Structure formats: C-alpha cells, structure tokens
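Shown here: the complex without one of its protein chains, the others still in place.
Chain naming follows the written order as A, B and C, and within any one chain the residues start at number 1.
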Amino acid sequence: MKTFGLDLQKYETEKEPARLISRNPSDVIIPLKGGFGSALSPAVEVGDEVEAGEIIARNDNSISTPIHASVSGEVKGIEEMDYFHEETGEELEASVRAVRISSRQEKDTGGGGVEWKKEKPKNLRELLYLGGLTSFGQTGIPTEFNSSFSGPDDVEDILVNGVVTEPFVHHLIDYESELSSFKTGLQILARAFSNSQIHFILDEETLDDLVDLTSSQRIKVHSAPNEAQMSRSKLLAREVLGVDGLDEGGYLLEHGVLALSEVVPLMTYRTVVEGVPFIRNRFSLGGPLAENLIIEAPIGTTLGQGISSSAEESDRGVTIAGGPLTGQKMEDMKRPIGKELRAITQLEKPEESEFLSWLQTGLTKNSYTNAFFSALVPGKEKKADAGLHGEKRPCVYCGYCSDVCPVDILPYQIYQTHSHEMVDEVNRLQPQRCVDCGLCSYVCPSKLPLSSTVREAKQEQPGEANNYVEYEETEEGLVPVVIESDQGRGEEVE
Amino acid sequence: MNKTKDLFMAGLWEDNPVFRQMLGLCITLAITNKVANGVTMGVAVFFVLTASSFVVSLIGDTVPRRVRIPVFMLVIATFVTLVYIFLQAFFMPLSQALGAYVGLIITNCIILGRLESFSSENSPWDSLVDAAGVATGFAFALIAMSVVRELLGFGTLFGIQVMGPSWTPWVSMILAPGGFLVLGLLIWVQRAISPVEEE
Amino acid sequence: MKEEIWMVAILVLVATISAGLLGFVNVTTRPIIKKNEVRKLRESVLESLKVDYTADNLEDKFESEIKTKKLDGKEIFFRYNDSGELSAVAFKVTGSGFQGPISGLISLKPDLKKIIGLEMLSQQETPGLGARITEEWFLNQFKGKEVEPRLLIVKSGAEEANNKVDAITGATRTSKAIQGLINDDVKHVRNDILTDKVMEGYLNE
Partner (left out) sequence: MNKLDELMSDVADYTKGHPYLQHITEVVETVRAIVFHHGEAASESPFLRDYIEIKRYMFAVVLAVLPATFAAIYFYGWRALAMIAISYVAGGIAEVTFTLVRKEEITEGFLVTGILFPLILPPSTPYWMVAVGIIVGVILGKEVFGGTGYNIFNPALVGRVFLTISFPVAMSSRWVPPLTGGWAGFTQYSVDTITTATPLGVFANSGTLAPLRELFLGTIPGCLGESSALLVIAGGIFLMLAKIVDWRIPVAYLGSVFLFSTLGMFLWPNQVAPPLFQLLAGGLLFGAMFMATDPVSSPTTKEGRWVYGVFLGVMTVSIRAFSGYPEGVQFSILLMNMFAPLMDEMVMTFRYGPVQKPYK
C-alpha cells in the first residue's frame, strides 16, 4: 500500500490477518472520563457491588458521557490518577478520579436490546448516550443530553473512517463475519441522525467485498485511493466529501461533519440491538515485536494486561498508542485502556552502535529515497524500529517534506519561519491545513521536528486555539473548553 | 588629556568610519588596489577633514542653521579643490591614478557627517582631535585594505616586489569584487575584535 | 527679515573667501599644471621615438629635435636628423579597448611602414591582464615591426613574422583591440593625411 509514493507497508512482512482475541482481566481501573467531555464524580462507593454495564458516573448538566462499570465485581477503591491529553498525548497537570473494580470473572450479560426500527431517533440518541458512545468523535456525538457542544441537528454528514494507512495498524472490524452487525450499526446511526448523510470510507482493497452496503440511500460508501489519502478524518472530509472551509481550521463538527471511528457502528449495534453498553473496547496490536492481534478488553484494563505477553518485552521496545507515525509513546504499562485507544504498535529500539552505517548497502532498510540497495530488492524483509536513523542537522532544503505532504503545505518553510518567530510568514503558509499525518518528519533526512513544529504553528493560528480540545480544571473536575473567539493576532487590542 | 585620547581612538577604531559606520565606501572600494593610492587618499581626506572641521567649529555658531549645509559644502569644496590642484601640480601620476575620486571627497559622507554632528557644536580643539581621529581611521582602513589587495593582487607593496618574482597575481583582488571581499573580511575581523553591542 | 539678510551675507562672505582663495591658488599653480601636461606628452613622444633624454634636458631635446604640425586636426610630430632629413613621424592612435578607450603614441619610419616605437598614453584595461599593455616587454616587441599590410597580434608561440607581435596571455580582447586601433589609425593617417604627396613636402627641412 502506497501513501504519497511512500511504501510504508513494506515494513509489514507478515501477511497473516490479525486474530481477534478477548481479554478478561482480574481488575480494572476506570477513569471517570473517556473521550470528549468533563470529568465526572463517582456514583458508587468503595465496597459496592457493581454489574458490568452499570452506570457508575453520570452528569447530565455538564458536557459529558456516562461511565459504565466494565466488569461485574466489587468497587475496591476510588483514586486520583494523572490525566493526559487524548489527542496530543501531552500529560496534563490535572488529575481525574478513577474507580477500581475487581472482577468476579462472571460472564457479562446483555441487558436485552430494542427493536431499533421502531424507535424514534431521539430515543436512539438517548440509547447512544446511555450506552457511553457519545464520547466518540473529536468533540463528542451531539445528543439532547449535553454530550457535545453542538446539537444533533447540526450534524450534516457523519463520516465513518475505515481507512488504515499506517503500518502495523489493522482494521478493527472483520468485514466478513461482522458485516451484518456493522451494517445494522450504520443503519441505526442513520436513523438516529435523520437529517444527516452517512459516509463510510474504506481503502480500496477492503471495499470490494462490501458492495451490498451501498443498498441504502442514507449510507454512502466511498473508497479512498490508497496513494492519495492519509487516514486523517479532516483530510477525508476535505478530499472525499468535499467539505469547504476546512482550511480555515477549527473542529470538523463546526463544519457539520461528525467523524467517527470504524468501531462506532459495531458498538452502536451492540448497545442498541444487544443492549450491551460500550464497556469493551477494541484495538489493534501490531509491530515487529508483537503478534498481529485485534484485542477486545474491558475498558479500564491496564495496558500491560491488555497486550499481555508483549508487556514483559517492553524494555527492549517502544510501545506506542496509535500508529507508528501519529501515535504517542506509552511509558506506563499500568495506564488503563480508555475508550479512545484504537491501536497499539510496538517497535524495537534502534541498534546501539553501527560501524559506518552510511556506507552500508542497507538491504533491509526501507527508504523514501532509493539511496539504499533495498530499492533493488523489493521482496526483502524491511526493518522497522523506533530509531531516528541519523543526527539532527540543519535543513538542506531537499524538499522531501513538501513532496510527501498530503495537503500541499511547505513544512520546511513553516519550520524555518516558526523557529525565527516570523509570525506573519508562518500565518501565510497556512499551517492550519496540516492533518498531523507525520509524513514530513518521517522523510526528513535532517531529522528535524517538522511535524511537531507545524502542529505548534497551527495552534498559534488565529482561531486555531480550539483545534485540539483544551481542558480546564474546575471544581467539577476537568471540563473541555471551546474557545470561540480568535486568539491570534487578529484580536489584539492596542 | 584622556578625553582627547578617547575622542581620537573612537574615530580611529570603535567608530571607524569604514568598518563601523560604513561611510566613504565608494572611494574605499575604488582606490585601494594600491597602497600608494590609499596613502594619498588618506592624507587628502585627513587634510580636508581636519581643515574644514577646524573652520566649521570656528564659524559654527555664527552660521544660521538654515544655511549651514551650503556653508559646510562650500568649506569642504574649497579644501577639496585645493587638494586637487595641489596634487595635479606636484603629484601628477597620483592625481591621474586617483582620477575623479579626489573631487568626490566633497560628497564623502564622512566629512559632512563629522561637520554636521560634531564640529559645528564643539570647540575647535575637540573638533580637530575628532577629525584627526576619524581621518586617521579612514586612512587606516584604506591602507589596511590596500595592503591586502596590492600584496595579493600585484605581489608588491608601494610598487616594490615583495612576494617574489614567481608570484601569480590574484586579479580579482585588483578588481572591484576583491575590494568588496576584502572590505567584508576586514569588517568581520574588526567586529570580531571589538564586537558590536546589540541594542 | 534681518535673519535672511544675515544668511545671505554669511553665504556671500564664505563664498567670496573661498573663491578668492581658490582663485589665488589656481593662478599660482596653473603654469605648473600646464607644464606637467605638456611634459607628459613630450615624454611620450620622445619615448616612442627612442630619443634619449633626461629629466633636465627634456625640453631642449624636444624643441631641438621635434617639429609639431597640426594636420587635419591631428597633431603629428616630425623628427629630423642633424642633416635635416626626416627620420621619424609620430602621432596618436586611439580606439576602444575591452574596458574603455585606449590611446597610445606610435612612431614610424618616414615610409610609414616600419614601427620605431609605441607608448601608451591612457587605458582602463583590467589591471594585471589587459593593463599589461603598458609593460615594457610588450611595447618593446613593436620595435621594427611592419604595419604593412597589417600588424597582427597573435598568440605567443605562433610562427614569427615581420608583422607579428605576441599577444598578452589571457587578454585576447585587449590585444585584438590594440591591433585594430593601430592598423586603423595608421591606415587613416597614411591614406588621408600624410599621403605621399604631402610627405614629399616634409621630407627635407
């Protein structure tokens, strides 16, 4: 699979599909905040017995989504834990409360579903809210229950992103065995948001089997050509749906687009039809150090227990939440798995010392350029590790970063102007177009922090302060802050 | 005494007209391919600058502000013409080598600048010292540049062969580009020795 | 009003003093400057005619040996030997070089074919390259060369001939320019000014 002339999938040598496995840990720790919305106060006390799927925290007055107990068992404790930014991975100084439950190892029982075809859209939205699904999307799924800053009528398009372009990241849905549930899930979403159009976007390879999905008028299936798309919802919204005005920045929801992950339709099906709320999350595990797995585990399972066997080896590898290009490094294996986790990638640490590496033929090295002999041996297994593969050097203006950029910005120019604090020049270069795909940093031979610099520049843009959800710690706990006005230079008062 | 020394040294080094203030570059670049030219021009500017500084400091208070520039120009022009005639009469070859540049001393910003900013408001003695410092600084810059350029460009100093007969002349040093290069390098050296204070 | 008058008065005063001073200096130095210029030209003439002179007897030598005539606006110097025969003719040759005008002084035998000597009066060629045309070794080459049919300045190492002079390495353009201006001016003088007929009148003093 090629992305902008980059054959990133060359790194994946094992072609066997990922297996789906389940994990049932002995105890879970559930942060009272998952995805978009403020932190909540617990509705249970230490010593209480809880059932899997029982709501343990809820507040309809602030933007939030109810939190469920993900296993049946006894509440062992309510503790403070560090919180981190779900998109940027940045550690926040604030902390959230978390409930620790020890599992009774009983089989989860569904609460019995509803006939979704007969329900009113509003009731379906209530079910989504009560099922804990509304924390999805960059800014939450809008319902009548204060789950997002927008209302349900604001949603014009729902974009279900099934594109996978990063190496070692797998599709979370098995489109053969789970197709009917997935399809039903999409239909439920279509009914719940009756004013909107559902767009399901898949990469071409997977799409062929899914022709019958297109039977419904309300659901459109798009294919994203492999070479032209990076799996970023903003880019898909711009390129595939043709949503205008995204270059000015801001959340997708402000432009009427609700971007959802691939698992949401499946979880919707479970919540509405089977009556099981979103208590078991699904994520993919991949990378040279790990088996190719799709793991389903109760929310609150610690990372170490979630990825199990690989956990011991983490000292010789790097564990990344998300894909290798856009993910965040996970240092703490005790951190609970939240609702937002989609993928775990484990990469090896680089070799410590290599003799004259720049003279070596590099038969196993995959590279954007063909300066390695690996270019001549296409079938050869390609090494993927977490190394920088070189020293940081001044920019030599090779232009690789702008060549691979999917949104036609000039990362090296933004880097240069931003590091010289030339605010007007940075603004002119439109860093807000960036979709954080990380390809510029990936190809840079000078190993410059292009991607993070562009992100910084983007956040400094007028009106871009809210490109990432900002949290503020109040008496109620963490509350998402949406900054409406321009904070950039445009609003300066003399 | 200290003040006198400071005044002189400021013009000579810290505020060197060529290396620091970037004045008089036209002349500097044009004539410094031979040391003899540099020395002559240095002496000529020294004479014009000190003399006109002295005269202007004497009459500075008397001249109404509105006509001071014409008056200064007249004074400078007088001395420059004197030098020009003098050179033509007694140093014919030098006068030919320097060509129009002697006449152009009139428009040399160094001179008008010193008159305007210093001599017209200071005592004759201070003006004289200041002018002498600046003119020496200018001459120093000219000579420094012309030594490098003549040495590399002709292999000679004052026309005397010093680099040996097999020396290959660096033609670029004689031409304008060499002038720019040497000027740039010398400014670099000067600023490396006494760095410019950032404001 | 008073201030304006004062301004004018000052300006006039300064200008007067300055003009007076300059006038005085000019008057005193004019003869010297004039003399310098004449002397320079005469030096070149004598130089090109290969007349021995010293700084002291320059004037006498010139007066006694050289006759200056202005023909068709061109100054021509005739040299007569002791027996009154015309032994050499000298005149200016000018033209454009690579960087600017070049002017020189050429002296020829009375037949206007053989060069006695060449001197450069002014040039603006590239120092170290084209400007080497003022160097002795280059000018000395011209002695005894013939301008008939054409004087040629060729790359060093070429076949020797009566009308060939070595060029300056690396300064082809300047060398070509010199070749052109000598040939043109000599031809012009021979054909239009000092025609055989005219020459007859000058042959004997």
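Rule of thumb we're sticking to: a contact is a pair of C-beta atoms (placed from the backbone, for glycine too) under 8 Å apart; a residue touches a chain by one contact, two chains touch by 3 or more.
Remember, predicted model here, so these are calculated numbers, not experimental data.
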Displayed chains contacted by the hidden chain, counting the whole assembly: A, B, C
Contact residue for the chain not shown (choose from A:42, A:113, A:275 or A:362): A:362
Hidden partner chain, touching residue among B:56, B:94, B:148 or B:173: B:173
Which residue of A:116, A:283 or A:442 touches the chain not shown here: A:442
Full-complex contact with the absent chain, from A:52, A:198 or A:386: A:386
Touching residues (missing chain, whole complex) on chain B: 168, 170-173, 175, 177-178, 181, 184, 188
Residues from chain C at the interface with the omitted partner, ascending: 98, 129, 157, 169-170, 173
Touch residues of chain A, complete complex, unshown partner: 8, 11, 89, 167, 318, 320, 322, 324-329, 345, 347, 349-359, 362, 365-372, 375, 384-391, 393-400, 402-403, 408, 410, 412-413, 424-425, 427-430, 438-439, 441-447, 449, 451-452, 489-490, 492
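Going forward, only the chains that are shown with their structure count from here on.
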Interface hub residues of chain C, defined as touching at least two other chains: none
Overlap residues in chain B, where contacts from two or more other chains coincide: none
Touching residues (chain side chain B, partner chain C) in the complex: 33, 59, 62-64, 66-67, 70-71, 74-75, 77-78, 81-82, 85-86, 88-90, 92, 153-154, 169, 171, 174-175
Interfacial residue positions of chain C with respect to chain B in the complex: 3, 6-7, 10-11, 14-15, 18, 21-22, 25-26, 29, 32-33, 36, 40, 126-129
